[in-house]
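Notes follow once the structure below has been shown.
A single protein chain has been omitted from the complex, and every remaining protein chain is retained in its original position.
This part shows chain A:
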Amino acid sequence: MLSGRGRTKIRAPRRGGTSAEEVDFNTTWIELQQSFTAIHTKDASGLSYEQLYRHAYRIVLRKKGDVLYKNVQDFEQKHLSTVVRPHFQSVLPPPLLVHLSPSMGGSTVSERRELGKHFLAQLRTIWEDHRLSMGMIADVLMYMDRVYCADQKRASIYDTSMSQFRNCILFSSADPVDKDGINVIGVLTKVILDQIQMERNGDIIENHLIKGCVYMLEALYIDSGLEVDENKLYNAQFEEEFLEASRKFYLAEGQQMLQAPDAGSYAANTMKRIRQETDRCRSTLLESTTPKIVKVVEDSLIRDQLKDLIEAETGVRYMIDNERLDLLHMIYDLNKRVDENKTELTKAVTGRILELGADLNKGVMAVSAVSSDTTADGGKVSAAGQQTLAALKWVEEVLQLKDRFDNILGLSFEGDLKLQTAQNRSFHEFINSQLFSRSAEYISLFIDENMKKGIKGKSENEIDTVLEKAITLLRYVQDKDLFERYYKKHLCKRLLMNKSLSNDVEKQMISRMKIELGNNFTLKLEAMFRDMTISGELTTGYKEHVARLGDADPRRVELAINVLTSMTWPLESMSSNNDREDQTKKMQCNYPGAIERIKLGFEKYYSEKHSGRKLTWQANLGTADIRATFPGKDGTKERKHELNVSTYAMIILMLFNDVPARHSLSFEEIQARTNIPKNELVRNLQSLAIAPKTRILIKEPMSKDIRASDQFLFNEGFQGKFHKIKIGVVMAANRVEGEAERRDTQKRNDDSRGFCIEAALVRIMKQRKELTHAHLFTETISLLNSQFRPDLAMIKKKVESLIEREYLERIEDENTPSYRYLA
């Protein structure tokens, strides 16, 4: 093969043209030059590309590339400086230069606009022309670019001519007379800024003209050697000045707007400006400027002013109070621009929540203060009622407040997480405020109220919302243990007095709490429900048991019983304990014979079922239905009434069964025979003998108070409108606690906290064996945090007591104070 190929002769390529065509360089160049001139005057239709290209090709082939390159350069230089520049300068309106001088005296805006437009149009035209012509020339000289420039590492002829344009036109003086005057690019910058300024002031300008010139600035570099973005004329010469001028403008505008600070319109204006600048970058300048100019606006209109803005009279506070969600959203947006954390807005919002919350707290405190003044004497009932109403109102209002801010958060703050936590924190803060310690009680009261009345006639969904709301509030409460205490108390009363409307809802509530606060929290509450169920079974069981005994005594007393586990039921707090010694004595009152028999009968029945349990009868919690007969006299008929009374009242009334008619008993006698605690006796006698509608007994002498010396007499002349009469005892409803009660609850709560803390301490130490003081304390606090915030002094005291009881000991030779667990 190789030898075969060797034989065929490779034909030498025909040299470019014969010697006849072998034209000399100068002739060729003149021809090229003429063509270039034609191209510059847009008269290329007669030219043959192939011919020109071939000329350049030949020249380069003859190693004359350097001469050609230089000639073209010189040619362009000459063209620019002798044709283009003078033309440009001649069409430039001289007044423009005057107008652009610092003293802008006398020129109106519209004059300036027209002149600027003219200038921009001219500049754009010569730029476009130059670009087009050079494109063509560079095309013709492609072979030179490809071979000569690439070999010699010179810039392509197109790029070179662009730099020439820059130097010759843009960097030359705009004023043909004054050679050192402002150069064209300076004028251009000023004109563009001027035009933009006009647009900012509401004028219409020719964006595409500016855009054309901006493209030119973008295409040219300040230094031909370094073609990086920062070196573009646009970035190097124009952008900086543009940003600076904008800064000045917006700072001034900001100052002016703040003169009459209407936060809403300020925010709206700022938003508008940002939008405008973004649009302007798109339509007039370059998109790459957008972030920079937006930042300038943000810096000069928002960053420093935002604080004033938010705190202004018409600021965030006003917006919140007047539900100006749109304005709040704008403020949010502005703040988000300059501050990732939205500190100022958060501060304002949380501040407002705290203020409103404090107002609510103050409101309810004021009610309780007023009523506690009047509590001293008889007005106690209504005062407590008022307080309860205030408490319910407080809860409602807190919920409303919460709804309001949730609304604002959702609609205005885009559900911002940071703001949400901040809002939650502020709710938390005012609900657990040091000055206001009743939130746990009030929330429990709120649930109580709803369980008793609120949910009547509501659909399941509505009930759900109520429960959800209650849980929301509960989430904020710090002292969960205190809440549990109150809730237990209120639940206890609801259950025992059958006040609860729906067992299902009660159970739902508890399961919700379980989800929210954990198993521990609801353990006892659930046990209470269990007790109620078991009691129901016991009652029916006992009834059957009695029926089986065959003791069909028509005068038999029916018994419904609730057996309550003493650990889970807050029985101690049920009795009103104005004098606590009654309680400590655990007095058992004397039941009338018939009742006593029943009681013994049940005790027997119960101990058969569950051996080893002791029943304590809580007469203060029970009620009885008794049938009373009032004899007719003086023409009135004999009347029968069914009286629903408390257990104690029943005992008192049955006492009178054994007393001869019109015979009276003294207070002391009643007390001695019944052994009812004194304060209970007083209260029951009050409702039996003083309350006007249920005066079953007559008191001698008639007065408002019960004294030890008073005599009581069965009121044979009692008249009632209804067959069934309910004789209430004062303690019936759940209401706000009085001062003494509160102190008591507080104390009891502190006691149980003490146990919790001790338990936590021991648990931690058992696990760790040795621990430093600081560690132990932080762990204890974090362990207990779900229930309550432990008091440091209390922890300290408990540690001391554990050391005393030799559960712990101090480690002696240790730098930091530490403890050791003693197993």
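Just so we're on the same page, a residue touches a chain if its C-beta (ideal position, glycine included) is under 8 Å from a C-beta of that chain, and two chains touch if they have at least 3 such contacts; residues count from 1.
The rule we apply is simple: contacts and distances are computed from a predicted model.
Colleague: Which of the following is the UniProt-recorded protein name of the chain this complex doesn't show: "Elongin-C", "Bardet-Biedl syndrome 1 protein homolog", "Mitochondrial import inner membrane translocase subunit" or "S1 motif domain-containing protein"?
Modeller: Per the UniProt record, that chain is "Elongin-C".
Colleague: Which of these, A:L47, A:A155, A:V294 or A:V659, touches the one chain of the complex that we don't see?
Modeller: A:L47
Colleague: Could you tell me which of A:L32, A:L123, A:M136 or A:L491 touches the chain that is not displayed?
Modeller: Selected residue, touching the omitted chain: A:M136.
Colleague: Quickly run down the residues of chain A that touch the omitted chain.
Modeller: Residues of chain A in contact with the hidden chain: 5, 8-14, 16-17, 44-51, 53-54, 57, 132, 135-136, 139, 142-143, 146.
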